[in-house]
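Part of the complex only, each chain left as placed.
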């Protein structure tokens, strides 16, 4: 009984697969097999039992629908899963059955399974992030001299370059990716504490088994179990939230640039993207809308996770039980945003002519600040601003260029030579540190290297 | 590719089924069939086309995995679904294919499908709520004279009755159920507006088709389409949030009463409930933990929905695309909380002896307020409180009953006769309006009637 349709916009193919019953079950099996091996290595259980468990631990031996139902009844996947695995092992090797899940508690297998899934999620997210970052770097270089309107509160302002804009997106996404990496590194730790977090039933063997188990699974061993200390996971979901916020900002910008009336950029179509059932002429910002949808959903999901952190004593009543859906949805939402904006960054079409035309359409009024600054040096700021405001008003009213209007004002003309006036509305002449900032954002990228990503 | 395991604690059987691919697809088919019939009735399309569409619209003709993938690409389920349905119809009756989805937009079918699912969710929730309310009513009557500690900030206070406590849970849950009913009534409205919400492509026939379509589907017809006005859905998810908060409060109370050291009540075990994989002696508050998990998750989900409400112009970019997972998860979380607390209310075991013993264990110090009030009438409040504080301190230190200590204090003894002292620690004598409040909470229930629920 799949629920792909209702969640179709909230996940990607690879991540839906990752959190599917088969993968969740496999991750729990991986824990139990590794546990048995670790315990056999430490002499806690017979090697033959470990072998029997390993050979019996096949996903197809389980009825996941029944497991889901029993999980709901038990309030945790660990109990019915361990029972079911015990039965599977028993049917093949009765003596080994008693050693299944030895010394572990239900939360050990559930938490470690989640961590194993997160470990597999990381490269999926990283690959799309890398695609996105590389494309933004390329775009930033390609359009480093392409001027466009700066826009503040959705109003036209002095020019920026599309190269700077792309570098700004890149900077935030790259910082977000670095935080995400760090959070993954910290969160990918084994959970293994037994009934109450002391591994008491393993006596002296606890540390050895724990280390061997971590090694088997390729996870770090934390200082101690963390059944009710969820800060590492919290930090991971927060880093997803911050990154998706930055991806959402990029998506918002591009969806605004795609407006018919602006038309400065467009996300790529193709492969089912962009159409409308009733309006054949439209090119919709579909990928952007999915990233924005993710950015709408994630803040609440992060809040849900943070509110579960207040977990009671050695094992929680309610807080922990809320985590699986939250974490898996956050990872999937982050994946949607990442994949969508990678696709957009790779395929975006940029329209420099239209950017130029939209600047032109302001009749130079966006250079009012520039004019005022130039005049202020001569006339003082107050007088300069008065004059320029008058000029802007006239320019708007008469639909003439600001330069023309200014040139006709004697007080202006006497303090601004004709060359200055001629250059006043040249966007390239009023970019300040745009390219310096752009380069700094890109250099930083290169400095941080991270070739392995 | 099902994801039941990762979400096993976040849904119930009936609600998981309701939001499964099959039901979502069926709801979309219901819309299209009803639309074709309504348009045939209004003479907009041929009756034969409507018949052909109706007979072709079978869920098993669709590949839901492909539909989910195409939905992700299109950014909406409506477009690939309408295309797929058109192909199915075409394969049976080419002339009818052109009339599929006539005049509708993709959001019309998606929104109305969601509404149809919500309509089916309502009785599922209502049934559990009714079970819960009836059991609480019964409990409140049964234990109307059972005294127990009142507890404030988790500290012991003057007594209440378990009957009042149950009535308090009932009152909040009943109010929540009434708000939920009202929100459902308001939200179960047709969505039908065409490309931009004006039904322009239907010309003069818009209103007639819309009314017939609403009738076919058993939905109310709203004043106008609501593609970007999502307040009715928002109000529905909020009412789920408030109700689940009240259910969570009941769950928190009961999980606290179940503590080994308190032991005044216990949720029912059985059918896989309550066990521990490593601790055979435990009876865990599983149902309560699931209700609490729902109460942890819902606030963030409600926030997500509210933040999607800022939807652009005639159709949103991002806000709408976030809704399906949010709404379906909220309904399912509400269902988990409702079913869990219905189960608890029906099967809770109450331990009046332990309640009495826990009162007794306070050595009468919880009646300090009572003593102070009685003395204040004679000695003024300040002096009365001083005396009682001294007595409480002594009582705690010497582990003797407050009454004994007070009786030995001359200033007290001269103003409090022996009978008053004897009755001071009798819980039944210090219940104030407990039963009046309890009855008022129950009467209100009966007054509101609602036999149809």
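We just call them A and B in the order they show up, numbering each chain from 1.
By definition in this document, contacts are C-beta pairs under 8 Å (C-beta built on N, C-alpha and C of every residue); 3 or more make two chains touch, one makes a residue touch a chain.
All values derive from a computational prediction rather than experimental measurement.
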Oligomeric copy total, full assembly; chains in place: 2: 4
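The working rule: only the chains that are shown with their structure count from here on.
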Inter-copy rotation, chain A to chain B, in degrees (Cα atoms; steps of 5): 180
Separation of chain A from chain B, taking each centre as the mean of its C-alpha atoms, in whole Å: 31
In the complex with chain B, residue positions of chain A that touch it: 1-13, 16-17, 19-22, 24-25, 64-65, 67-80, 82, 101, 104-106, 194-195, 201, 248, 251-252, 255, 271-273, 275-279, 284-305, 307-308, 316-322, 324-326, 328-329
